[in-house]
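Below is one structure. I have some questions about it.
Heads up, one of the protein chains got dropped from this complex, but the rest are sitting where they should.
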Amino acid sequence: AVTQGPADRARSSSLVIGLSSSATTLDPMNTTSVGTDLSVLSSVYSSLVIRQPDLRIGPSAAMSWERVAPTRWRFHLDPRARFADGSPLDADVVVWNIQRLVNKGNGLRMTSNFPDLKGAEKVDASTVDLLTSRPSPNLPDALSMLFLLSPQWTETHDPAAEAMGSGPYEITSYSPGGNIELRARPDYWGPKPAIGNVTFRVTPSQSAQVSGLLSGELDAVAGMDPQDLDRLRADRNIAVQQLDTTRMAFIKLNTLTGPMQDLRVRQAVNYAVDKRAIADSLLKGSVDESPGQLLTKDYTGYTPGLQPYQYDPQRARQLLAEAGYGPGKPLNVQLSLPSGQYVAAELVVQAVAQQLREVDVNVEIRSEPFAVYMQKYLKENAMPDMQYITQAWPTLSADGLYGLFVSSSPYAYWQDKTFTDAVTTARATEDVAGRDALYAVAARQAREQAPVLFLFPQPGIYATAKGLSWQARPDDWVRPADMAWTEGER
Amino acid sequence: MSTLLEVSGLNVRFPDTGVLAVRDASWQVPAGEVLGLVGESGSGKSATGLAVLGLHGPEAVLSGSIRFNGEELLGAPEARLRELRGSEISMIFQDALDSLNPFRSVGAQVAEAYRLHHPVRKAVAKQRAVEMLDRVGIAEPHRRAKDYPHQFSGGMRQRVMIAAALINEPSLLIADEPTTALDSTVQAQVLELLADLQREMGMAVVLVTHDFGVVQEVCTNIAVMYRGRVVETGNTRQVLQDGRHPYTRALVASVPTMQDEPGGTLPTVREVVTSLVGPIDDEALADPDLRIPEGREYESGLQPDDALTTVVDGALLLSVRDLSVTFPGGLGKPARDAVQGVSFDIAVGESFGLVGESGSGKSTISRVVTGLQAATTGQVRFDGAELSGMSRRSLSRRIQLVFQDPYASLNPDRTIGDAVGAPLTVAADGTPALSRAELRRRVEGLLTEVGLDPELADAYPDQLSGGMRQRAGIARALSVEPALLVADEPVSALDVSVQAQVLNLLVELRRKRGLALLFISHDLTVVRHMCSRIAVLASGSIVEIGDSADVLGTPQSEHTRALLAAAPDLERVG
Amino acid sequence: MSTYLIRRVGLSVLAIWGALSVVFLILHASGDPALLMAPAGADPAQIAALSHALGYDRPLGVQYLAFFGDALRGQFPDSLQFQQPALEVVFQRLAATAVLAGAALGLAVLGALAIGFGTGARRVDGSHREWPMWLVYLLQAVPNFYIGVLLVWFFGVVLGWFPTSGATEPASVVLPAIALAAGVLPPLARVFRTSLRTELARPYSRTGTALGMGRGRVVRHAAYGSLLPTITVLGLEAGALLGGTVIVETVFSWPGVGQLAISALQNEDYPLVLADLTFLILVFVVINLIVDLAYGVLDPRVRHKG
Partner (left out) sequence: MIQTPQQQTRRRPVGGIVGAVLLGLIVCATVLAPLLAPHDPLAQDLLHTNAAPGEHGYLLGTDQLGRDMLSRFLHGARTPLLVGVLAVLCGGVFGTALGLISGFARGWWDQLLARLADIQLALPSILLALMVLSFGGRSTAVLVLVIALTGWPAYFRLVRSRVLALRQLPYVEASLLGGLPTWRILLRDLLPGVRGLVAVTATLDLSRAVLMEAGLSYLGLGAQPPNPDWGLMVAEGQGQLLSAWWIAVLPGIGLVLLVLGANLLGERLSVRRVAAS
């Protein structure tokens, strides 16, 4: 094919990024998927604060911020910040955006990420206060996902189909489900991005991603399948970065109904699966097995020193026998997974199912569209006995991720007083050591009670054309503004 | 007179099926003369005609010699043949509907035929085509040239075909049964046109046909084919009246004519041949050297049976009063009055004939009478009872139908015995169902009665010849012992030689069973032969009805006279 | 001709109505779409409110009528995935599918004609080639998606000649078009070849030869007659073509309406499914209507009827 190769693109300062699925909307408040929608939109819109490549929170539209009261955060806006149409990004804009967000009637998806946010008050033209209903130390972390629209523009345009933001890029071409093209704004008020033209190309199929990289059609792809690692590493023109993501992969067990109510069964399935072997063969050793933890190391509040469930089918059989199952009376369970959503999930699930089958647990695998899967999970409260899921929390705090497991959470399917108490108390504890101690209690309890079948962090494999400098990150952001072509390569 | 076309020792073989369609055939046509090529179906007439123009596909293997104006055509290069085709030698085929391209206007087709051999501009060819259409008798040729074949009637289409074939004024025309698909009156017109054009253009014609009447009218010479061989050639009059080959003589004898005494037994080919040369098999009969021994004459076995053809005064069996049938029009199709105000009666044991041209409503009447079609108005009474009030089952016990097409009237997936016995398995009211053995016995009896081997009960229709199938169909109709038999063109699909056998069978059955017969045909000679009273039908109405002898002898209506005039009849020397 | 036209249009409208009713019923058998539209964590009252706002709590019959009223005006609710009017989303994808289907159709028709002429019209010496038909049999046996996968593998990956995914440059259309054409070509080639043979065997072709036409001319005239059944099959294959786009677009990530249908179904994007299917059904029926009308134009026997 007569496509431009990375070398040509480096010269012309353009870049092609492979997206595993198309953007579903251009409205930044109506999506929470970081890997696709928000990564694109973060180039077009700006947020008050931004999570930097080193995972720390840094300034963006807000130059600085402080907590003036337990439930009041004050943000000082950058006076230079302007939308592409020239209108300023001032306190009024922020107030309007926060109102748009917290109004439940708008039915925006982002709203649920801000359960504590009450509203905003203008202090002066470039200062604004955000109010929360209770002390919310992690608000800035959450705000790194909130992008700001222009109120006037939104009145006359459909933000789902068009975009006009205050970010470094503007969209030059978009159709739902199709490729997205960006161009650097010449009048951008912040630091100029290094790359002028960016294309997000939709390449859902794994093989298309790989062949695109190999042929030079794509310059950067995130979330590659570990199965392709060897192939990618072997190519001189491709650089591979590999790290654990902040997403933990596990198989959630429905402890509220069915056979997984029985602790012995939950522990048995944990013993029955050889996480090591799966990580080594299917994930090509790109990750380590989880030490019986719901968090990855990157979270504040992580408890070191826990031990994973060892692979011990004998033990598993014994536990199952105690629970009343065995070869004569095999345990039949359903295991669902969302199709095409998570890296290597299809393989991992099949491997798990086969290993469980060896201890006489018959697993029926149901692969479902993500929407259906989520509907069963959250809206109908009808999660099957087991379901493969990966979970992360954008603020990278134990509080957030553990919050998904407290008794009151619809995500939990687990009611454990010890765990819930520890997490709730920790939330109100300002002192770091005390909080970590509480989180350790929660972590041990979770390991012991096994509300999930612990697996491993989701592997993060990023492939880029040689010559593209970019620091891959464990959260899912892929921001072209962070990328640059280095001179002299190729 | 010089010989234009000379066929000698022609063989046409189809290796794939092993059929020898033409064997060692020789005949010739002098320039400007008409040769009739006659013979029954499958005797190789078409195969011969196609061979002349090299129109056989690669699956045919030809040998022998075909000389046209002294030039050998067999094995001539395709390019040379293409030059000759349509310009020197033309051919027209039987079915005019299919012989014309349905997707092109007739003018374009005739014009193209001209342009294929004359390098002229389109407009010139168009003009020529219109002239030619005019010449073959198409009214308003200028306008009609733009019409498509389906907008023409059968006779008109055949005229167009003739125009296309003759536009280059060929010296030889091969006409392969050009009129068999047409009505008898139309047939006569087309033949007349052909004869006129032949005289005007002075061309030679090879007329392929199986109709002796036609041959007698237009041909100077005749070649008779049988089983792929030419068994006799010669002057038409002489061959027809005094054929030297037993097959020729037999064929001529088996055709009913206007001179015959009606109602008698027709001689069949086999009978005649046997009486002429003794028992002989088909292959030996096909030997062209076979001759009727001097002095041997066929003793006509015609024994006219007055009882069958004279008017009977029996009790009234069927009475049709003011019958009309209208087929409702569909979307965009006008309604069609197929039958209008028809009345007639049939007495017990009477044989009643219905003649008329195609589309005159004959079949429709037969279908109404048998209950397959409802009358729109009027009434049909059978044995005093209103037909529409009778159940299908009880009606079927009284009236039965013999179909025209013997091939389609038997289910190919059922044995003959099954077909014949099926009506018997429907238990008549009050009678117990037949046992298997009894059924079989009855079926065998019926088969024997119609002159079929009872063994054939286990045969499938495709193992039977057309004549045998027609007999099976008759056996089925007879199985329920009906009082009235309706026969809708029962012999028109059959060869002359077989036709005689089936007609004889019907006559004999009537004699034995006292059946009443409603006999439908477009062929006057056949109706005259079979019926004591006839009705002439024209566009749905009866134009003349009466005793057979009166109607045909002193026709009162214009229509009947036209029918009579058009029927080419064989004059047989007594 | 005019009654023919009226009748055809009437039947088409009937078919569209019926097909849409089926779609409507299947979708509604699956439960309250509002459940899907509501944000995660919405309480039952909110869902009920949404359901009410969108009219999903009305009796089925009322919804049915409303659905047709809206469909007639081209109004569908917003797509759940894209948060835009569903029909707009479909239209945005239309061009891609039109390009793909057009290219595939062109390929298939050309291929079918070539194979049909090559194997259907014997030359004067009686020889004819059969082998292209084996290709047709083989193509007919290969599933759409498998052809796609093989093409990706061989031409995209091994040889690297063509892009294998998306619609980014003119060359992108090559592989998906071939994959799609492979499904449509066999029936077309077969019907064209068979009807060419039938037409050549009909008496009028023999008449042509008897009047002195060369082989080429005879075949040309016969080909016209063979076009009619071929066009009929083409109309019927439009369904296969539309169905094929669903799979082929998925294999090649081609951003068209077929892939949209799949993703809408997978995400239970109820309004989008409705809009997309309505549109596809409309296209299919209209294509068949055009075929019928083409028949009326091309076949004088139909042209002059009624």
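Here the chain labels run A, B and C in written order, and each chain numbers its own residues starting at 1.
Convention: a contact is a pair of C-beta atoms (placed from the backbone, for glycine too) under 8 Å apart; a residue touches a chain by one contact, two chains touch by 3 or more.
Fair warning: this is a prediction, and the values are worked out from it, not measured in the lab.
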If the full complex is used, which shown chains touch the chain that is missing here? A, B, C
For the chain left off this view, which of C:5, C:114 or C:149 is in contact with it? C:149
Taking the entire complex into account, which one of A:141, A:225, A:289 or A:436 touches the absent chain? A:225
With the full complex in mind, choose from A:365, A:378, A:437 or A:484 the residue touching the hidden chain. A:365
Could you pull out which residues of chain A are in touch with the chain that's been left out? 205-207, 210-211, 214, 225, 227-228, 230-231, 274, 277-278, 280-282, 339, 346-347, 349-351, 353-355, 357, 365-367, 369
For chain C, which residues touch the unseen chain? 11, 14-16, 18-19, 22-23, 26-27, 29-30, 137-138, 140-146, 149-150, 152-153, 157, 197, 200-201, 205-206, 209, 236, 239-240, 242-243, 246-247, 250, 261-262, 265-266, 268, 273, 277, 280-281, 284-285, 288
Name, in rising order, the residues on chain B that touch the hidden chain in the full complex. 16-17, 50, 55-57, 59, 370-372, 392-397, 399-401, 403-405, 408-411, 413-414, 419, 422-423, 426, 473, 476, 479-480
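FYI, only the chains that are shown with their structure count from here on.
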By the contact definition above, name the pair with the higher C-beta contact count: B-C or A-C. A-C
I'd like to verify one number: the distance from the centre of chain A to the centre of chain B, where each centre is the average of its C-alpha atoms, in whole angstrom. 88
Indicate the whole-number Å distance between the mean C-alpha point of chain A and the mean C-alpha point of chain C. 39
Name the residues of chain C that each touch 2 or more other chains. none
Within the complex, which stretch of chain C touches chain B? 2-4, 7, 122, 124-126, 202-204, 206-214, 221, 224-225, 298-301, 304-306
Sort out for me which residues of chain B touch chain C in the complex. 53, 55, 57-59, 78, 82-87, 90-91, 93, 95, 98-105, 112-113, 116-117, 148, 150-151, 161, 164-165, 331-333
Residues of chain C defined as touching chain A within the complex: 35-42, 46, 50, 79-84, 88-89, 92-93, 96, 152, 156-157, 160-169, 171, 251, 253, 255, 259-260, 263, 265-269
